[in-house]
Every structure is written in C-alpha cells, then in structure tokens.
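What follows is a structure written as structure tokens; I'll ask about it next.
Yeah, one chain of the complex is gone here, protein chain that is, but the others are all in their spots.
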Amino acid sequence: MDFLTHPLNVVTFFPLLGVLVILFLKEEQKNTIRWVALITSLIAFGISLAVLVQFNAANPDLQMSINLPWIQVAGWNIHYFLAVDGLSILLLMLTTFLTPISILSTWTAIDERVKDFMIFFLLLEVGMTGVFLAQDLFLFYIFWEFTLVPMYFLIGIWGGPQRMYAAVKFFLYTMAGSLLMLLAILWLGINQGTFSVPELIAKGGIPADVQLWLFVAFALAFAIKVPMWPLHSWLPDAHVQAPTAGSVILAGVLLKMGTYGFIRFNIPLFPQAAVKAAPVMAALAVIGILYGAAVSYAQEDVKKLVAYSSISHLGFVMLGLFALNEQGIQGAILQMINHGLSTGALFLLVGMIYERRHTRIMDKFGGLWSIMPIYGALTLIVSLSSMGLPGLNGFVGEFAILLGAWGAGDAGGVLGSHYYAGFAAIGVILAAVYILFMFQKLFLGPITHEENKKLSDLNWREIITLVPLLILIFWIGLYPKPFFGLMAPAVGKVIALVHGAVMAALP
Amino acid sequence: MLLSEVSTTSTLFQLIPWIVFFPAIGLLINIIFGGRMSEKAIGAVASLASGLAFGIAVLMAIGLAQNHGEPVVVPFLEWIHIGDLQLDWTFRVDTLSNVMTLAVTLVGTLIHIYAIGYMHEDVRHQGDPGRYRRFFVFLNLFIVMMMILVTGDSYAMLFVGWEGVGLCSYLLIGFWYDKGEGGIGNALAAKKAFVANRVGDFGFLVAMFLTFWAFGSLDFANVFEKAPEIAQTMPGVVLAITLFMLLGVTGKSAQIPLYVWLPDAMAGPTPVSALIHAATMVTAGVYLVARSAPIFVQLPQAQNTVAMVGGLTALFAATIAVGQFDIKKVLAYSTISQLGFMVAAVGMGAFVAGMFHLVTHAFFKALLFLSAGSVIQGMERGEHHVAHHQQDDLHAARRKKKQKEAHTFDPQDMRNMGGLRTKMPVTFWVYLTGAVALAGVPPLAGFWSKDEILLEASHLNMPVYILLTLAAILTAFYMGRQIFMVFFGETRTAPAEHAEESPPVMTIPLIILAILAFFGGALNLPGLHTFEHWLEHTFMAFEVELEALPFSIPVATLSTILALASITGAWALYGRKPLQKKQPDPLRKLGWLFTGMENKWWVDEIYWFLILDRYVDLAWFLADEVDWRFWHDWFHEKVILATFNSLSRLLALRVDLGGIDRIANGLADGTQALAACMRRLQTGFVRNYALSVFVGVVVIIGYLMFR
Partner (left out) sequence: MLPVTYYVALSAILFILGAVGVLIRRNLIVIFMSVELMLNAANLAFVAFARYYQSMSGQVFVFFVMAVAAAEVAVGLSLIVAIYRARHTINVDDLSEMKG
C-alpha cells in the first residue's frame, strides 16, 4: 500500500492537517479554529471507523501493518512499524472517539489562546494514536514521550491555580518512569537485534532472571502512568488542575496507555516474569482498589473524588490483566474502554457544573436535581455505570475481571488465592459508598445555597457531548458481544504465550 | 393435534421478552412524551404497561398449563461470552418464575392504579408536582427489573434484576430527596438501602464466582443438574456458595444482619413501600433460595443456617414492631418478620410453604401498606383542613404560630390518630382484613400459608418452630395494637378529627387486594395442594422432593388460639381503655424491654459505632493523613523534592562552583595575567612595530643563512 494513503498513517497523522490549517488562522477567529479542530477530529474518527471496517476480528495477529526500515545505524535495527490488532483496535477507537467529544466540551470553557489549545490538542491525538499503533519499541517510545509535551502545556497553560506545579509533576513522574523503560528497550534492541515487538515475541529466549529485570523496568514506566498504588501521587494534582478536556483525555486515554503497555509489552514479551510477578501486581491492584475507594469517599472536591476513583477503577483493570486468563484480560480491556467512557463522562459533567458555579467543593451544592433535572439524570446514569450497575457497561468489565481473578485464585491459577478477588469485590461495595455519597452531596437534599437556584440546565451542545457516551454505556452494558469479539482472538494469543511460560516453569 | 399444540405454546412462549418490554416501553413513553401529558395520562400509560406485563404472565401460565408444567427456555440475546463464560439474556418460564411474575405484576398493577390517586395528592402536599412523572418512570423501571430478576435463566441475569431493583428502591426511597430529617433524611435512607444491598450483592457475586468455577456455568439447568455430583466431590465449595448466597439474601430480603435498611426505606412514598418494600422486591431473596433449592437441599447444615437466620429475624423484628409508633414502621418491621418466616421456610426445605406465604403476604402486606397510605393521606387532608380553617378564624400572629405547629405535625404517628373507623370506613375495613390475615386468623390467606410453614417447621426443625410461633404471637399482638390505636377510641388530634376518606381510584385497588387477602388461602388448601402441584413441575425437574404434609389439627389449633389470645391481649391494653391524648403507651411499664423495642435494640447505633464510623474515620485518615499529608506532601514534597533540591544545591555549590568553576576561572585568570605582561609590548608606536618586523626579518634571514 502506498505510504501516504495507508490507513494507519492517515489515522495517526491526519490531525496534523488540522494543525496546519489552524496555524494559518488568526487568534481572533476563535469559532473558526474550534470548528476546524472539531471537524478534523471527527474526520479522524471517521477514518478510524474505516480502519475498524477493514479490521478482521477473527485474525489474532497484527493487521494492516506498515513496516519500513527507519533508523539503521550502528547495528540498530529500528523500523517504522505501525499495525493494529485486537488489543489495540478498541483503544484506537476510544482515542478518536473521545477527542472530538473533548473538543466539543471546550467550546465555551476555553476562551483564551484557543489557537494554541487546539493545536496542542490535535498534536496530543497524534501522539496517543501513535502509542496504540506502534509495534516497534523505539517508535513506541517516541510516541509515548511525545504525548507528554502537549499534555504538559494543556495543564500548564489552561489549568487551575496550581497548574505549573501539577504540569511539572506530571511531566517529571512520567518521564522518570520511562527512563528505565528506555534502558530496557535499548537492551532488548541491541541484544535481540530487533526492536520489533512481534519479532521479539517470536524470538523469545530471554533468560528468566533477565526477564524479571526487564519486566520491572517496563512495569515501572507503565505503573506510574496507570497509576498503580503507591505511584499515584501525581494523579490528583494533574486531574484537579487540568482543564476539563484535559482531564477527560488524561483519564480516558493517557492512563490507558499504561495498562495497554502491560498487555502489549510486559505480558507477551516477558511471560515467565509476568507469571512470577502476577501475585505482586495483583496485590498492588487490590490495595489500589480499596485504597482509591476509601480515599475517594473522604474528598471535598468532586473532581478529586473522581480522580481517586480512577485509581480504584484501574486497580480492577490491573487485577484483570494479571489474572492472566481469558475472563480477566478480556474484562480488563473492556474495563479500559468502560473507564474511558464513564470517568470521561464524569469529568465532563464536573466541568459543566464548574463552568456554571466556579467551584467544585461538594458542600457548596445540594438539591441540584430539582434545578437541573437533565443534568441530574445524566449524572445518575454515568455514576451508576461507574459503580458497576448491571445492565450498564461498568458491570460487564468488573464482573469478567472479578470472575477471572477468582478463577486465577483456584489451585493452579497464577494468583493461587481467592483473597485477591474477594477483597477486590469489597471494592464494589465501597464504590457504591463514594459514588452515592457524591450523588447525594450534589443532587439530593434541600437547596442550601441561594446562588444554586439560578443555575441553568444543560444546553444542547452539552447534551450532544454526553449522548454518544451514554449510548455506548448502554450498548456495552446490554450487548457487549461485538466488543469482546474484536479482542478475543488476540487475547487468546497472549494467553497461549502465558500458558507456554507456565508450562515451561513446571519441572 | 399434539404437534399443533406444541407449536402454539412455543409461539406463546416467544412472547416472554415482552414482559420486560411492555414496562420498558411505558417508561420510555413517559420519559419522552410525559412532559406534554396530563397526570392521568401518565398514570394510565404506566398502569397499562404494568397491566400488559400481567397479561403476558397470564399467557405464560396458560402456556405452562398446556405444556404440563414443563419449563421452557427462551433465548433472546447473547450477552457476555468469554471463553467458557457464556452468559445470555435468556428467559426461563417455569411454574416457579411464573408464580413470581403473576404475583408481582398483579400487585404491581394494582399499586400503579392506586398511585395515580395517591401521588396526585402527594406531589401537591410535598409541593413539587413536577415529580409526578418521575414517580411512574421509576415504578415502571422497577417492574422491568423485577421481571428480569424472576424470568432470568441464569444467576447472572437474576443478578441484573437483583441490582436493578436495588437501584429502583434507592431512587424511590429517595424520591422526596429534599425531605426527611434535616432535609437529607430521605436521601440518607436511600443511600443506606443501596449500600446494605450492595453488601448483600457482594455475597451474591462471590457465590456466583464460586459457582462458575465449580460448575463451569451459571445457567440454572447446568448448575442444578451437576449439584448432587459437585456436592459430593467438593462439599466445602458448595457450602461456601450457599452461605455467600445467604449473605445476598439477608441484604435483599432484609434478614439479620442486613435488615436495617428496610425500616428506613419507609421514607419512600407509600405505594413504593407497598410494592417494593413489602410485596415484591424484598421477597427476591426468598425466590433466590427457592430457585436454588437443588443446591441447598444437598447440604443440611446450609439449610439449617438459612432457617435459623429466618427464624431469628422473624422473632427479633416482631419484638421491634411492638414498640413502634409510626404506622409504617410497624408494618416495616412486620415485613421483616414475615420475610423471616419465608426465609425460614425455604431454608428448611419447605419451598412450597415459603412461596405460598410469599404470595399471600404480597397480597395482605401490599393491602396494609396501601391502606396505611390512605390513612396517612386522610390525616394530611385533615391537617390541611385544620390549617385552612385557622386561616379564616384567627388573627395573623397566632396563625403563624399554629402553622409552624402544624408543620411539625406527623401524620404517620399512631399517637396522633384514633377513632378513624368512622372517618374512613372503607379504609378501616380493608385494613382490618389485611391485619387479620397477617395475624393468621382463619380462614384468611395468612392463616393458611403461615400454618403451613409452622407445620413444616414442627416436623423439620423444632428450634425454628418455637421461634416462629413466638413471632406469630407477637405478630397478632402488634397488629391488634395498631388497629386499636388507629381506628378505635377517640380522635386524639384535630387533623384526625377532620380526616377524610380517599378517592375511589385508591379504594378500588384496596378492595381488590382485600378480596385477594381474604381468599388467597384457597391457592393451596390442605388436601387439594393446587399450588404445590403447580410448583412441583419446577422442583421435581431437579429431584427436589416436596412432600405435602397432611393438615395437622394441633398445630393449626394452637396457632389460631395463640393469635386470638394475643389479639385479645391487645384489646385489653389498647381497645378496652383507648389511649387518651398524651397518654404514654401502656407497655412502657415493661421498662427497659419496651425502651429496647422502641429504639430497635440500638442496632443502627451499634452498626454506626462498629463499622460505619470506623470506615469514615479510616477513609479520612487514609485521605488526609496517609495520602495527602504523608504521601503527597511529606514523602513527595519533603523527601523526594527536598532530596532532589539539596542534591542539586550540593552539585551547584560544591561541585560546580567549588570544582568545575574554579578550574575554569583559574584558566581565565592565568590568561589574564599573561596578557598583562604581554600588553607592554603593544606600545602603540608604529615605528616600534616596524623595528620589530625588521628585527624579525633579520633574525629569520640570519637563521636561513647560517643554519
């Protein structure tokens, strides 16, 4: 296929076209800039739909690959290698889906330096798409680090009062984590003679002790990004300070880069180490679930509550991944999407009330359901999805994860104890506690503040922003088959690798 | 002939998804078009939706009868398919689920109709007519979820309905979310209900995980088929399954230790208390145990545990019901107690008796709650009348004071009532029917079903029989107390004096329910056992033995005598000398015993002290101290950042300034010193330069010549 018209190239770099157009517009033409950004991201979504149509769900391997020699010096065999498979197709869709929604949410919220904002946002989309498509470790690393830059500026310029602190913290933490990963990537590339992920997997043969070191190096980078307890300290700062659209993308996509890294690199590249590390990772995940839920409950700022709830939710994802069985991993991948939708929607909703009231302290609200019935109803649905009510998306993922983790706790499973799934299931109770607490603080009870009485309900633009998310929330909850169908063969391949490692470990 | 019959029945069963769709369509119509519809139209759409679901249930019953009670499974849509995990939206029509659908939709429809009238007044009384539509949307949503619960063919689908009805319960308890104690009381009650239910759901979830990994499936048929075999090979796992399931049951069916949410749930509008918190949703736990009968019968110790929990709850809740003054709270604790009867029954293996009591209880408890709602609204109408009257008569200052008093008036407190028999005659008669049915006086419905439970208990489990008998005595007593306090004697307040009867849209459903409560016992009369034969088809399919015990005169006589005796006791205390204004309850003479009953044995307070406060403290400790001050501020700011800062200061001052800078400066200084010497050569006189050029030339030439 021709390089320029290759669908994966187009879907990755199309937003650059929008950037180019925006560069030629004047700062004052705010609406034109917004429309250009929105349409660009919508077209990018359309292209990703075309990729989805071409995607063959039955094929467990990488598809539509474009693989060209790129940097070939000093014996380094670096390729420009993009491809998509069942592990990444849904995340690709999530990225292109959330970007236009986020842009739409900034319509009135961002009024200063619109031009810069949109340029950074579209650049961010390029980076995120690249992360999910790159199949060469070096190329992946470049995209991985590239996403930091626009996000740094999004937080640092359009963020809250302590934006610089948050932006620098975000940048430094992720950067620090990825340095060890870079070392590991270089070790792999030099010792194994290739940076290409499928080739590395096929080659295998890394000794178990070395695998463990490499696993740790990769895991550190990804765990900070996820963020796994106790490496989460950057997250509340970044989320609370980031502008709404930034929070949506941060929670919706950037955190998924961490969990995606585990399933794309850590587990298939170092299956023996993954099996060995599974109890540790699962234990951290379970602590994260309970800790995140408890800490969420004791928040006064609603955005911070949602931020901490992400730690809890991503704990579920990590638990599912390191159950290392079909139910766990498929549930985890679906839960990545679910978290992107539910928490993304929650951040949008928080942003909407913040735009009206300029505060996020929950004590300043109460009784909003009478004043803003549509807002209340939509928040209720999203909250329920977030706490895993059956029939909505959150349940499907959580159920599969917990079921998988329980199975992994059986004798012969990688976890070897049912305590992991058992304690994680307590997180389901705690999720109800903090979500209902939030809903009650905002919407129930009497109206205690005069200024709340004048608040207007959602306008059409805001409803349109949320409706696509709600449709998916119901769709995944009621009929998740197409989503599982996309990932099942690829996950099966990963499971086979892990299974091989377990067999090899046996005496 | 036979072939055509099969095909007609099978097409009949294809209609089963509509039992979910009809109410769903109803709620969608009300959401989308409700804004432009009148209150009557909204209520009619919702009632019709529920009524159509009842119609489907009837059709299913006909289909089952034609089908000789054979269970039918109707697949609808695939749901979660991962590897061995195959969960579908599949409906199961058998006699057990059919009983539930019939009872739920019948009672549900009647309550929908009743609510048309009740909510019309309620929304005005509470001052927000806009919520009328919302109420019916939630009510229809409840029917949807309840139908999913009882018609699902797997534990997973049952769980969807299970949590779904919990959600509806949450929404409807918190329906007047800006009312209640401190304006937030109702919202807190709703949250409490949801969280307590979630604790139960945790148990259910774990039971499902255990089931899946032990049985390889969550479908009823697959699980039940393997139950005897698995119970042989892994008895521990099966015991764990039953116990975790029991935790789920205690949450949903309000048993010890998770019953605490149900009394608070009375914060919801009264039709909700009738439908969800008395007749249908709370019986889901009983249904779950009955449904899982093939598992439970494998392990006697599991059965004993369940029966014991039920028996204890029945007695414990009955004691509290005696000490309550809120008309709905009495009924709430009575519901917990009656649920205890049912759980004890299904726990002992008396599945038919439990289900029978479930059905009759649905009739008479719904009746009691709805009549209580009628009483409450009668009181509210009286209160309104009084307030209105005062406005005409009295001058402004006093009116204001009176209004304030009227505002704190509690229309649900039985001490404010009395003598309502003449004010609200229809309500009185239907209430009396319900109360007598509940007390277990023959020949009303409650007698037959309760007697069957007691009979089974006397055979199967003596301790439980004693607990239940004691509970039955208390039941008759507190219902007698309530009747005498509410309807007999003198009116004790002005609103009670002016109480008015409710409109026909409310009383007609009451009358229908009263008829059902009266004759409901005919479903399973001793000797005929119609109900038992109907349910047999479901239980026998998985080799669960049901034995119909012959009617036992001693048991029946004893329970009847005890019931009548305690009603007489109630008459002696409350009927003979009716309570006067501000007179303390005669039972106060019992001292601490009554205080305990009145204060619900301080269970809520104990839970708060032991669990909830601790969790709140822990959460704040984790959030404030551990996460923020220690981890975020201290560790990251002080340790990491400060270490980095001091390290960089060390590098900057010592290494950079002290080492590298010094070398660089030394180089510069040397150059400067050298230059200071060299500058002397630059005299600025051209001739000097010229001379040096000449000297240079001479030297170079000299060197070239003489080398």
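Chains here go by letter, A and B, matching the order in which they are written, and residues are numbered from 1 within each.
Basically, contacts are C-beta pairs under 8 Å (C-beta built on N, C-alpha and C of every residue); 3 or more make two chains touch, one makes a residue touch a chain.
Please read all numbers here as calculations on a predicted model, not as lab measurements.
Colleague: Quick one: jot down which shown chains the absent chain touches.
Modeller: In the entire complex, chains touched by the missing one are B.
Colleague: Which is it among B:36, B:582 or B:679 that touches the chain not included here?
Modeller: The single option touching the absent chain is B:679.
Colleague: Going by the contact rule already stated, which one of B:33, B:644 or B:694 would touch the omitted chain in the full complex?
Modeller: B:694
Colleague: Provide the residue numbers of subunit B that touch the chain removed from this figure.
Modeller: 678-687, 690-691, 694
We take it that only the chains that are shown with their structure count from here on.
Colleague: Can you name the residues of subunit A that touch subunit B in the complex?
Modeller: 230, 233, 236-237, 291, 294-295, 297-299, 308, 325-327, 330-331, 367, 369-370, 373, 384, 389-391, 395-396, 399-400, 402-403, 406-407, 410, 421-422, 425-426, 428-429, 432-433, 436-437, 440, 443-447, 478-481, 484, 488
Colleague: Any idea which subunit B residues touch subunit A in the complex?
Modeller: Subunit B reaches subunit A through residues 77-85, 89, 128, 130, 156, 159-160, 162-164, 167, 170, 174, 177-178, 183-184, 186-188, 190-191, 194-195, 198-199, 201-202, 205-206, 208-210, 212-213, 615-616, 618-620, 622-624, 627, 631-632, 635-636.
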